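Take a look at the structure below.
Every protein chain of the complex appears in place save one, which is left out.
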Amino acid sequence: MILWAVIALVGMGALAWVFRFAGQSVTGNAPKFRDMPYGVAFGYVLGAAVLLWLVWAYTQGRSSDQAIANKFFFLRIAIEGFIIFAVAAWLFRILGRSLGTAWSKKMFRSMPLTASFGILTIIIYAIFAIFAGAIAPYGQEQIIPGVAANIVPGGDPALGGNPEFYFGTDQIGRDILSRLIYGAQNTVGIAFATTLLAFFIGGTLGFLAATLGGWLDQILSRLVDVLMAIPSLIFALLLMTIASVWAPQLGIPLTVFMVIIIAVIDSTRVYRLARAVGQNIVVMDYIEAAKLRGEGLGYLVFKEILPNATAPLLAEFGLRFCFVFLTIAALSFLGVGIQPPLADWGTMVRDLGGFVNYAQFAPLAATAPLLAAGAIALLTVAVNFVVDWMLHKSSGLKE
Amino acid sequence: MGNVLKIILQRLALGLLTLLIVSMVIFVAVNLLPGDFAQSILGQGATPEAVASIRTDLGLDRPPVTRYFQWLGGVLQGDLGTSFAQANFASFTGTDSGATTVAQQIAPRFANTMFLAMVTAAIAVPFSIILGILAALYRNTVFDRATNIFTLSSISSPEFFLAYILILFLAVLTPIFPSLSNIYEGMAFSERLEKSMLPALTLTLVVTAHMMRMTRAAIINLLASPYIEMARLKGLSPMRVIVKHALPNALAPIINVIALNLAYLITGVVVVEVVFVYPGIGQLFVDSVKIRDIPVVQACCLIFATAFILLNLTADIMSILSNPRLRHPK
Partner (left out) sequence: MTDQPLVKMRDVWLEGRSDELWNPIINGVDLTLQKGEVLGLIGESGAGKSTLGLAAMGYTRDGVRISKGSVEFDGIDLLTASAAVKRELLGKRIAYVAQSAAASFNPAHKLMDQHVEGPVQHGVMGRGDSEADGIELYRKLRLPNPDEIGFRYPHQVSGGQLQRCMTAMAMSCRPDLIIFDEPTTALDVTTQIEVLASIRDIVEQFDTAAIYITHDLAVVAQMADTIKVLLKGDEVETADTRTMLSAPTQEYTKSLWAVRSFERPLKPAVQTGAVPVVSVQNVDASYGTVPVLHDVSFDMHEGRTVAVVGESGSGKSTTARCITGLLPPKAGQILVNGEVMPPDYRKRNKDQLRQVQMIYQMADTALNPRMSIGQIIARPVEFYLGLKGRERRKRVDSLLEQIELEPSQYYHRLPSELSGGQKQRIGIARALAAEPKFIICDEVTSALDQLVAEGILRLLARLQDELSLSYMFITHDLATVRAIADEVVVMKDGRVVEQGPKKDMFKPPHHAYTDLLLSSVPEMDPDWLTNLLNERGVDNIGDAAVDKM
């Protein structure tokens, strides 16, 4: 194994040298090859090797031998998925460039593929979340009569599946596909509401601290320092423990406590940003001019500061949403987040996680937990791509 | 030099103060719990004697301020109290309730978690810094874009997703590493390493992505500075520009990145330990949260917070130490 790795490395090293030399002689010593460092040549060869391997793995995944095909099934799906997403994003961008207002056309024209992929994905998630009731074949809490519990995903009767329930049923006989679709509504919806709450708390206090300064700023900032000194997931778990004692006594669902707890913990980060953004704006001369004019606090915050803070806040909203979404998913995965009977992706991953071990002989069965986890990942990746593009754009404007 | 020392001492004092306040926050949060705690642990069926014995055992009959200082005093001496679950168990079996303290329960698991963190750091730190520097040097190339997509995706994915993907490929489809990490004491180092490999790799994926992006940003920022342009315009070799002019100034941001990400590990470790059933402090924490074993939750929380604060403090102090303006005052 190690020997093979060494041979491969040495081989590629030699190839890199040959590649550069060939480039130099073929192009008549063009600057591109003449000034190319050896490391870069090696990088090209390495990249080519990885691409070749992927092509090989893909053909293996399409092999007629079931054992080999199963082994490379997931790689095949990943490659196909990647290509489909890339093409979809590309088509979506073309669509965006030809339809809509001049403003949206201009936006799409300078958009990288990753961002158009992100926007497309977010739109699809939004559709699923809003119309979950119409799309899902069954209700999220519906225990379908006459259908067995624990139907294995994959729809293969030989392995305990049922073609009518392609994604199988869970331990009490609810349709997993429907629960996945409802997950979009619950998981995303709750995360969205939590982020909004966090922004409301953190944003208001942050701008107040930046505008007023003085004691209020000092007290709030020190408080936030202390709260931020405790890692957020740990703090959330601690507070959830306590909430789990309170919740039944007060008769409030634990999920509500979770929303409040995560919103408060996350609002500390929002506060920091809002205060920093606010302070950058407050030192501007136009704020000084407004102050010297005798304007009140309300005018200053709503007319002068907020309109100038929307761009960084919007980007931060995306990042915060991802963070909240992942925290909730983690809590649910650990069993203290969104509570049953609400369908939720984090909980589903925990419940279905065992199916991963069937991957070698029943690859479709193993996809169920990965689908739930992948649904979480896909949305956060999408949001992050969009935010990355927005940040890149706004930093580019400054130059 | 005295100047630097003063600043560092100030930061240390501030760190200690933060820790003290954090301990207070944790204590207060726990004491917000409604009703009689002893009752709620033992459940409705417990005899009044058992409840009373636990109350005195755990000191629940004293006022909160006294309890806080007793708890704090205990913590400073390494006594983290008695686990409720253990106390509960002891009161039923009639054995001495002091048999298993929280400290005894936590110690081996803490060591396991430290081991995991160190393996992760050993892989992630060199890997991500080299990748980060490469991405900065070859920015806006195919390589940079590919790593950007890859790292963004891995940051965005929940830890359990990465964990299952790794299990799928490295444990189920190609059985290289075991998917469960049953670590026990007295294990050979190599075996231990093998069993910890998947959780360590999962954490590596998450941390590397963060660290790489931050390193890249720090280096790009640095390469844009006029003194790097000046060094290039002096006709120095690219190697010398990097080693002599960029690196001494890159040290502070890179150390900062490392410390911050090790702090980030603390959060990641909880989920990853649960997925791989790794007997570390994260798993103990989650288990205790589920059974509401308050003293253990409190202790774990304090340990996590301490590690977090210490790492941030280290980052802070390192960046002060590497700042030439502070090291060589006017």
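Lettered A and B in written order, each chain numbered from 1.
Keep in mind that, in the parts below, a residue touches a chain if its C-beta (ideal position, glycine included) is under 8 Å from a C-beta of that chain, and two chains touch if they have at least 3 such contacts.
What you are looking at is a predicted structure, and each value in this text was computed from that prediction instead of being measured.
A.B. asks: Check the options B:Thr141, B:Asn249, B:Thr306 or B:Ser319 and report the residue that touches the missing chain.
C.D. replies: That would be B:Asn249, which touches the missing chain.
A.B. asks: Write the list of subunit A residues that the hidden chain touches.
C.D. replies: Subunit A touches the chain not shown through residues 31, 34-35, 110, 284-286, 288-289, 291-295, 303-304, 307-308, 396, 399.
A.B. asks: Hey, which subunit B residues sit against the chain that's not shown?
C.D. replies: 224-227, 229-237, 240, 244-245, 248-249, 324-325, 328, 330
What we mean here is this: only the chains that are shown with their structure count from here on.
A.B. asks: Can you compute the centre-to-centre distance for subunit A and subunit B, using the mean CA position of each chain? Integer Å is fine.
C.D. replies: Roughly 22 Å, centre to centre.
A.B. asks: Looking at the complex, which residues from subunit A come into contact with subunit B?
C.D. replies: Those in contact with subunit B are residues 40, 43, 47, 71, 74, 114, 225-227, 229-235, 237-242, 244-246, 249, 322, 326, 329-330, 333-336, 346, 349-350, 353, 356-357, 359-360, 366, 369-370, 373-374, 376-377, 380-381, 383-385, 388.
A.B. asks: Across the complex, what residues on subunit B touch subunit A?
C.D. replies: 18-19, 21-22, 25-26, 29-30, 32-35, 40, 138, 142-143, 148-149, 152-153, 155-161, 164-165, 167-169, 172-174, 179, 263, 266-267, 270-271, 274-275, 285-286, 289-290, 292, 294, 297-298, 300-301, 304-305, 308-309, 312
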